[in-house]
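What follows is a single structure, and I will ask about it in a moment.
Removed: one protein chain of the complex. Kept in place: all other protein chains.
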């Protein structure tokens, strides 16, 4: 059986005979079916034949057919998920295109509503006209997504589909409508208010801890002994969970409780080190924050996570005074190589990074202070990690020579690491400074590049 | 201290001095603040002075000020909730008007985006243009609601506010924009996919069962003995709960398990009757469905509830074959009095309803069959309960003489009750019939009005 | 079918044919079956015929037959529970007698072990001999109880059986062995270490709160409104629960949080009173403690309950300084009538109790102070409630005129109530005083009878 035959059968399975005709006869769409589909086709680029594409489109339309119940619509969505699971990458791409291009709002309705709205502005009917107008702009594509979202498996399906879609967005802007629609729906569904902050500990399910190992994005977890150390008595790990993806940490942060701001990552990852004395802990070091779902790109959790974790930690350890990160500087080396004069770059080999008496030390620190404390792009800090923490209201606190002597650390930033300080009382002040173009930095950083 | 003074102080408390000026200096809005406010005012109708209204508007705008963090925005929303709790009804109405009229989308942006979209239709940019266009139509009002929704108390606040708003909508259509915006947001937040179906039993919290007593809308619960009987071994009660309002049943249904379709309500509510034998149960009777939140008007749960409860019951009792309601006919008497000739109406006194040998019996049943089986309005069944069940795919199954001999039952329908039958295999077929203007009825009903 | 026939069939059902013979052929017992049974019989007093009694005994023995597995033994115990559920009171009594008299330890074995132990005293074998000796004294009756106890239903069965047994103990001392064995086993199974302290609130299951209504022994709960008031924000209610009877509070205590030691019960039971301000609470008043299971008589929970509740309350309300009861004086009136001269008793009618200016007031208070502060029996306080609280280490703190104006209060103690003070730091000191025959009292009480 060829892929096409298989496909035809799968699709046939999806559509109970009793409903098939009405779907064809009375499409939900506002434009004639055939015309729109032609607009999507690019001769020879599709994996499915025009006939197969048409059936797939009908099946998609069947999911939101207003004459079937939610339950039946949900059942059809499940069949589509099953088809997708067995489809080839190219067939999947055909589905994305259909979802992106064939389910736009009806432009005629939109136009009419817009005209009514324009006429109502300034009259008592303005608000009602706005409502009608906005409703007219809601695309059927959103209803398709809602039908899939009716259960946890469907949410999982959509998040994974969008993750799969990401690498294709640059190459084919026709897919953007689907991507943006999904981002919009995910922003609603994964609203921070729905998220549950949960502590992850060595008493958490092994299947969950296995996900930490898989998702950790900053300092790779090498083994179960490594992750156990990161969940030891002097550590905390928190994640955000969503009721619809209950076993999946959407983002998680690893925290070390110490008696001073940590400047170096290897001691924190040393599995043989004794846990520090919690009774003396004054400082919480956020040394790793990882987003786990590519499919949720553009849905922001990090800001809330850090702030809620700060609240949790203050409640558990009233003696904690200082909340700071120990962060990589991923863009520093590349920026320096583009920016600095040749004499600065000369002799910058990796081994140097570990030597605290390096003659290059002062010079490099000054450049790093400038990179973090001044460089901006589109009104935002240039370094992506800086952008995140400064956007949350932190400030650049301290540079650490040789803080990350790993190959990755040397490659990104000559082993330099940075602490961002989260002072709960000054977060809004710092955000306001940043909004006016001024990056908040400590006196120590300021001294470095003077 | 006068109410106004108190108000001024409250509002002052809401706005930390440090931020106050910037709020005034850089409003979020797209039109000049003063102009819009004037548009809202109706000389003398407001409870607050123009100056107070302006401050209240500024406070609302401060909640979504893009320069403050989510956390700060949430804190300001909490202050607004506190103000509201202490405000008079008239002051609250002023707030509603501000929220309804002052936070519309920027018409200039909308116009521009609409033009770009129109130009892009048919080109590869169409989808992206649609996205931009839709974003432009998102009103700041929605952001205000989102800030309130950041925690469970805020959701509770919004749902209660909308419940309070309902009676004023007819009298002042300026409030409609706020109402529709809330309905829209609630539809998203309270998406059926988020709802958790929970069984409510005599082992449920007393505080929850107390809510059943309060919310029961069909057959009043008179006492704890009454509600205990409704949660007995031959009964089931299920409710939908939302993670953001975890202790609040949004809707609940009461079910009796019997060996035949019940035709009369008093035996079901008889606290002294022995529970029936579950081993012999073939039939599930849905004898009461109550929505609990006026603030969620327009957000539909009932269809899903019944279907999910049918699934639960089939799993627990594989012998169940029949799923039917025992329902009131709330609009029958009023309709009959408008419709029927005088001779039909003559002598229709209440006591008659209970007499099975009444000479009026056949005539009344025929009129009721016609009312339920034929009468429609705007293409939908005329009776509101019929509209709900038939819309779900049920059919009109049986009329029951003297089914509800209570004063309410006599007043609504001369004591008549009706069973709607939910046949899981024919729900979609019935919906399709209804869509074509034909109300699905049993042969018995058909016989009645022939 | 007569009761006897029915019984025979039931018993036959209990014993699978395959095992029946061996049970008869090889009884577990150490004495010949027939001889012992005759010892138990009292001509004409039994409800069962000798033949039926013999079969019942065989069935009991079958439960602990060493040749059957625990699972089979448990199954037989279940059959016996089913028989018991259908048996008449007189038949049940026959079973009690069999369990009490037919399952003693083997006196021969005991004698032999005792001799070995006597010989070993003072040698290195003493300890081992003690072990053998003690094992020999374990009666088969205990193994019967253990088999029943294998699941929660069996525990429930045994506890209820013992409750049923209680009223018969005085009349027939043959039953005492069973009662004492059960008390002993219950003391082990219901060891305080196994008990879970749980707060009971208005959010607890209605079925649990219904049990409070049923079990409350001190101040009757009249309605759901009454119990709701006792679970209000300024109240706490805690119970001990056991993992094997998870939905059953074994004992519970009701606490009011106040700003002074309460002297009167009606304000505490006033459903319309506003809850007091928790922020100002300095005092916890234990105003009702109820044991719920007659079958657990002799197993003491109250001491631990109060102490653990004090810990809970101190943790939740660090400002609490005073922990006291508001207690009835159940034996005062009866004691006074036996003890006091006629002139004291003259004119003591009930209405007086409520009048704070009663001329009898000082005299009655003095007598009550003497009753509580001096009267002892067998070295323990005479009043049963006093005995409990003083035994826990409390002291007699204050007498309250008119504290309980209910009929019961007047009847027991002319409406007088007393506070016992639990001073966590002095509990052991008070216990030591009591052990030396001195009842700990406050200065105020001392003043009263001087």
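Going by the order they are written in, the chains are A, B and C; count residues from 1 in each one.
By definition in this document, a residue touches a chain if its C-beta (ideal position, glycine included) is under 8 Å from a C-beta of that chain, and two chains touch if they have at least 3 such contacts.
Please read these numbers as outputs of a predicted model, since none were measured by experiment.
Put simply, the missing chain touches A, C once the whole complex is considered. Considering the full assembly, C:137 is the residue among C:137, C:264 or C:442 that touches the omitted chain.
Across the entire complex, the residue among C:282, C:304 or C:406 in touch with the chain not shown is C:304. By the touch rule set out above, chain A reaches the unshown chain at residues 202-210, 224, 228, 247.
Residue positions on chain C in contact with the hidden chain: 18-19, 22, 39, 67-72, 100-101, 104-105, 107, 110-111, 114, 117-118, 121-122, 124-128, 130-131, 133-134, 137, 139, 146, 149-151, 154-155, 173-174, 176-178, 180-181, 188-189, 191-194, 243-244, 303-304, 307, 392-393, 427-428, 431-432, 435, in rising order.
By our rule, only the chains that are shown with their structure count from here on.
With chains as nodes and touching pairs as edges, the resulting graph is an open line. Ranked by how far their CA centres sit from the centre of chain C, the chains are topped by A. Chain A and chain B have Cα centroids separated by 35 Å. Put simply, the C-alpha centre of chain A and that of chain C have 61 angstrom between them.
Annotation for chain A: no residues touch 2 or more other chains.
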